[in-house]
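Only one protein chain is missing from this complex, and each of the others stays in its spot.
Chain lettering (A and B) follows the sequence in which the chains are written, and residue indices restart at 1 in each chain.
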Amino acid sequence: MSFISYSFVAFLAVLYVLYYLLPKKTQWLLLLVGSLVFYAHAGWYSFIFILVVAAVVYTAGIKIQDQYDARDEEISANQQLFSKDEQRQIKAQAKAKAKTFLAASLATVLGILAVIKYTSFVINNVNSIIGSNFVPYRFILPMGISFYTFQSVGYAADVYWEKTRAERNPLKLMLFVSFFPQLVQGPISRFGELSGTLLSEHKFEPKQAAFGFQRVLWGFFKKLVVADRLVILVRSLILDPAAYRGAYVVLLVFFYAIQLYSDFTGGIDIAIGAAEMFGVVVAENFARPFFSKNAAEYWRRWHITMGAWFKDYVFYPVSVSKAMQRISSKSRSTFGQKIGRRIPVYLTSIVVWAATGIWHGAAWNFVVWGLLNCLVIIVSQEMEPAYKKFHEKYPFSNTRAYDFLQIVRTFWIMGFIRVLDCYQNVPLTFRQVASVFTASNWSVLFNGSLLELGLSEADFVAVALGCIVMVSVSLLQEKGSVRELLAAKPTVLRYSVVWLALASIILLGAYGIGFDANQFIYNRF
Amino acid sequence: MIRRIVLTMFSLVLVLSIAGCSSGDSKDHSGSQIQNTGEAQADKYEFVYKGTTITMKAKAGPILEAIGEHNAYYEAPSCAFEGLDKTYSYSGFDVVTYTLNGVDYINSVVLMDDTISTPEGIAIGSNVEAIKSAYEEASAYSGPSYTIEQKDTILLILTDNAVATSIQYIAITE
Partner (left out) sequence: MKRILRIILPLFLFASSFWVLQCIVVPKYVSENVEGRLVAEYYDSAGGNEVMFLGDCEVYSNFSTVRLWVEYGITSYIRGSPQQLIWHSYYLLEDALRYETPKVVVFNVLAMKYGKPQNEAYNRLAIDGMRFSKSKIESAINSMTDEEELVTYIFPILRFHSRWSELCFEDLNIFGTQRLSHNGYVMRVDTKPAMNVPTPPPLADYSFEDKAWEYLDKMAELCISNGIEFVLVKSPSIHPAWYPEWDTQIKEYADKNGIMYVNTLEFQRETGIDYEKDTYDAGMHLNLSGAEKLSVWFGALLKEHFDLHDYRYSQEVAKVWHDKWAYYTWMKAVQEKILLDDGTLNRYY
């Protein structure tokens, strides 16, 4: 069930009414039923996978927790009898057993993801390397498998690290894994953070209802007015790379950035807003990423929960792994403290970014995309001392105008890296980007050629209006909550804003016959 | 020094990545909403007149120009909307076009008598055995109509008493 569908709107409305009509004790159960209904729309094939993943991490969580509970019981019962060493030994034994369960569960759920998502990619590459002719079997990707797998892995690891206690009610854990707003494209939630509001009872709060509704509307606005309209132009540019080179690639970088942003953040707004309507607080996933002044900041503001997941569950464990410790000490002894210190960090970064890339899709363009992001971040980190000197020497570099230049620079750098996602072919992407530097067709930006890409003048007006609203809201958000700001205004003004938003979505939205229904980009990751 | 090492390392990874994908790029594009579509391919059985192939759903203008002057013309406007079905009659066959966004496209070719035959040598009056040997797809049928459905074209051959009574090439427009 796509967020952008009449059935989703009806589903949300019915679920919402039931949620506050039924006894509060049953609210979480209703959300579970709703989530399963939502997921069942994707078909039984998809349904089986989410059940298996939930069952595996549930069992692992319980088993891990049992080890720790038995350990604590044993230690507290025999506090006086055990020496410190004996206590340490008991803890180590419990940890080792817990680790076995963790490893088994991770191997299962990540194994499923790997087989489903990467079999054909691996076979294709094996074929091309050794010249074999294996048939690359391609599985149908179950909806949201990358997201709920990561969320489940996070849960198991958190129980193992004792950041959270295991959930003993399997249905409650199932709800955590399958909670419908975040199922298809994130955010990737942590059990410790989400379960508090997800599993508790909620009474109807008008303000919360209004805020949730406004957030959902905002998501629909971004998605329907801007993203689903721009995708027509973006698709035209991508599908005929030979015809659309040079200046057109610059256009693609620009419009794809806006399209992806409004599509992805719009979907996340709908997810967070829908959850908010039910009183559930879901982690934020974006913080105005296009206001970033460098790549590292950009990645702290874009798809935040994914970045945090990789940091906590990949970067950190890899950094402290025995292999990395060995590399660290070896590199320090070989290259000296200054260089040796950096090598393990960079190696870990490469691993993390390669993993991030491959998580986005089983193709080389995603791997290269990840590594290029890593490269930009490391280079800018290495340049940090030089930047510092530059800022000290030249006062103009500390002005707002210079900040703006940095923002523009970051926007374009990230944009050019992002086109790897468009062409989905690394050499072609590099050829297309290279064509910008030899381009002689800059006149297409002004001579009406833009109107031959599937969008009319009216469409461009709608996109421009949408962008002006998005930028204005983002600027306001930098100072604080826009919804709080609105809530402080007189009733007539508040209602007028909501009316305008609704009218804009209905009138200007690119939906229905004549517009292709597009799935969220992250739907099938 | 450190920068050189880092850069060299990255260049190596990059080159390996690119080399890897140029030799065997994954076709798994499931993550994107934007997919390439294949080029349209000509159908196996199409009508040819005086060396001009009359392809279904192709733009009618150049084809009609190439096949020369018609003997008769009839046009039927759509009710309420702007469509216009046009029938051009030639010696032995009719060509019908439809309009889409102001452009005419080929909708059907109907063979009217035995003076005209398909490129496979079948004409009105040809017997069922000849039809079956000309069209391998037809050999599985027992008649009286032989429908060979292709990507854009249906080749329809109707028979009566084991001989062809009508031969039509019809565009698949839905």
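Definition applied: a residue touches a chain if its C-beta (ideal position, glycine included) is under 8 Å from a C-beta of that chain, and two chains touch if they have at least 3 such contacts.
Nothing here was measured: the structure is a model prediction, and the numbers come from that model.
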Omitted chain's touching partners, listed by label: A, B
Residue of B:58, B:110 or B:123 in touch with the missing chain, whole complex considered: B:110
On chain B, residues whose C-beta touches the chain left out of the figure: 72-81, 87, 89, 94, 96, 108, 110, 112, 145, 147, 156, 158, 165-166, 168
Contact footprint on chain A, counting only the chain that is left out: 6, 456, 458, 461-462, 495, 499, 502-503, 506-515
